[in-house]
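With one protein chain withheld, the remaining protein chains of the complex are depicted in position.
This part shows subunit A:
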């Protein structure tokens, strides 16, 4: 809107086009004051996001272990850390788990979140209070939620299995967190539970945005119920859906608290993801180079997803 006031190539540092040359100096000074408002935030973002990303890229090419902290030496090793990471037998498992965990979590969170949002969109007595209570699972510390779920999912004494015992057709007690086949399912279920409030709330906001008149007009043309949803709600909700899905995937890829709290990546790496594997290599094996390489792979996956998704989505909206 104000691009005319920025001189090209001056990096935005130029004062606004001097209308009155006599005041030029004071205008220049106030421009500096304006820029000063942004300096602390810029410095923070550079130090706590920019620096770590760059540092991880270089660490990925270095032998960076506990010894480095004493000697200060971190020899360059080319792609050795990436080779170590990718050829580690755990890597394939972690990559697959990351995919399953992300897809499973997102599908569950989004579907249930959307159903809840649609339900609450039809206002009723107490709906406001209930909607704000729904936020609680999202607001409590994830590690506190993981702790209680650990006890709920306990094989012998957990309340889930005690309830399942009441079902006549179920034999034995599923070992939710200690069986290599079920642990990932259990971790996904807990993460779905954690993500429902966020999805439901944002999607509810999107639904509120759709004008009531469209449904009235649609019902005259016979679009009610499911048809109204697919022809009115869904197309108009698309921008919000994009936001929820992109954020959801980006956030889910880097989840660490839930998995460490529930299973620590176990049993036998059954719930290890790229994120927990990176933590494990850096802070348990103290091989920061390999940990950094895994972190970079995670960033790359996240980046590729975001770019591809936004590209595809923009195209489909343009058409």
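Quick note on the criterion: a residue touches a chain if its C-beta (ideal position, glycine included) is under 8 Å from a C-beta of that chain, and two chains touch if they have at least 3 such contacts; residues count from 1.
Note that contacts and distances are computed from a predicted model.
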Missing subunit (named according to UniProt) among the choices "ABC-2 type transport system ATP-binding protein", "Assimilatory nitrite reductase (NAD(P)H) large subunit", "Carbohydrate ABC transporter permease" or "Sigma-70 family RNA polymerase sigma factor": "Carbohydrate ABC transporter permease"
Touching residue (missing chain; options A:114, A:270 or A:292): A:292
Touch with the omitted chain, as defined above, among A:103, A:170 or A:303: A:303
Option from A:77, A:90 or A:202 whose C-beta touches the chain left out: A:202
Residue ranges of subunit A at the interface with the undisplayed chain: 1-3, 5-6, 12, 16, 30, 33-35, 37-38, 40-42, 44-45, 48-49, 51-53, 55-56, 59, 64, 68-69, 116, 119-120, 122-128, 130, 132-137, 139-152, 157, 159, 162, 193, 196-198, 201-202, 205-206, 208-209, 239-240, 242-244, 246-247, 250-251, 253-254, 256-257, 260-261, 264, 275, 278-279, 282-283, 288, 291-292, 295-296, 298-299, 302-303, 306, 310
